[in-house]
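Here's the structure, in structure tokens; my notes come after.
Removed from the display is one protein chain of the complex; every other protein chain stays in position.
This part shows chain A:
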Amino acid sequence: MTDLSLSNQTMAGKAAPPAEARSLRLPTQWLGVAPFFIFAIMFLILPTLYLMLGAFQNDAGEFTLENIVALAQPSIVAAYWISIKVSLASALIGAFAGLAIAIAIVRGGLPNWIRSATLTFSGVASNFAGVPLAFAFLATLGRLGLATVILNTVFGLNIYAHGFNILSFWGLTLTYVYFQIPLMVVIITPAIDGLKKEWGEAAATLGATTAQYWRMVVIPVIWPSFLGTVILLFANAFGAIATAYALTGSSLNIVPILLYAQIRGDVLHNAHLGYAIAFGMIVITGLANVFYIWFRTRSERWLK
């Protein structure tokens, strides 16, 4: 007790100098994170805010909703609509195919090297996007592409005569899936690894069939991370431009290509409408990410 009171006394006696020292040290406390915050504010947050504010201003700098209202013109709505469709289709196809592959390599009883090879390849393929990916698909499913030619000569199936075109909605979706599936595999494999063996055994002990085990244990556990990843894939495809631009030029009118043309040459003849398009993109990917974070926190409960 005496010791305690003594130390308390000394603490009290010395209370002033450390507090003074701390107030002197305060700026250096922030020095370590200062470059990060200055960078983030100058080159990430302010430019974005600038565009978002610009979306609500006219040329004179007055507040207006005209730009947002002007987004409702048919060509812009069509661009948003096709962007959403391509992103959603590629995210869903990529998600289900990626989930199937992840389950196959984790639970399917395949040789071990297949698992590690698949994960390595997924790491590569999920980063193989942009312009080169478009070239690869032109060489595969373009009019003279290998797959097109083989389907035509060997199987007698002329896909272009049947309405397929690489420069179309399905062509772009099929191309995006090439980086969506591996991304799904990379993200969802840990979730499937997190399915504990004991749960399967417990279910079996309680007399569950395989179908019941999947329906009542596996799917509820994987569901949040699955949905979360679908949303991430959606946002991933929604902002992408390079692949689409190299693949289709400007023949497929998706939002990023419209914005690209607007930045290059003010094709809409209204600078602030460009801001509004950018604002719309941020709103859509932002909403998607809010849901992603929500699902992510729900899924983390099971994956400890």
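Operating definition for what follows: a contact is a pair of C-beta atoms (placed from the backbone, for glycine too) under 8 Å apart; a residue touches a chain by one contact, two chains touch by 3 or more; residues count from 1.
What we mean here is this: contacts and distances are computed from a predicted model.
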### Task
Could you check which of "ABC transporter permease", "Peptide/nickel transport system ATP-binding protein", "TusE/DsrC/DsvC family sulfurtransferase" or "Phenolic acid decarboxylase subunit D" matches the UniProt name for the chain that's left out?
"ABC transporter permease"
### Task
Among A:105, A:172 or A:203, choose the residue that contacts the chain missing from this document, as touch is defined above.
A:105
### Task
Out of A:91, A:125 or A:268, point to the residue that touches the absent chain in the complete complex.
A:125
### Summary
From A:95, A:172, A:252 or A:281, the answer for touching the chain not displayed is A:281
### Contact footprint on chain A, counting only the chain that is left out
29, 32-33, 35-37, 39-40, 43-48, 50-51, 54, 97, 100-101, 103-105, 107-110, 114, 118, 120-121, 123-125, 127-128, 130-140, 144-147, 177-178, 181-182, 232, 235-236, 238-242, 245-246, 249, 256, 259-260, 263-264, 274, 278, 281-282, 285-286, 289
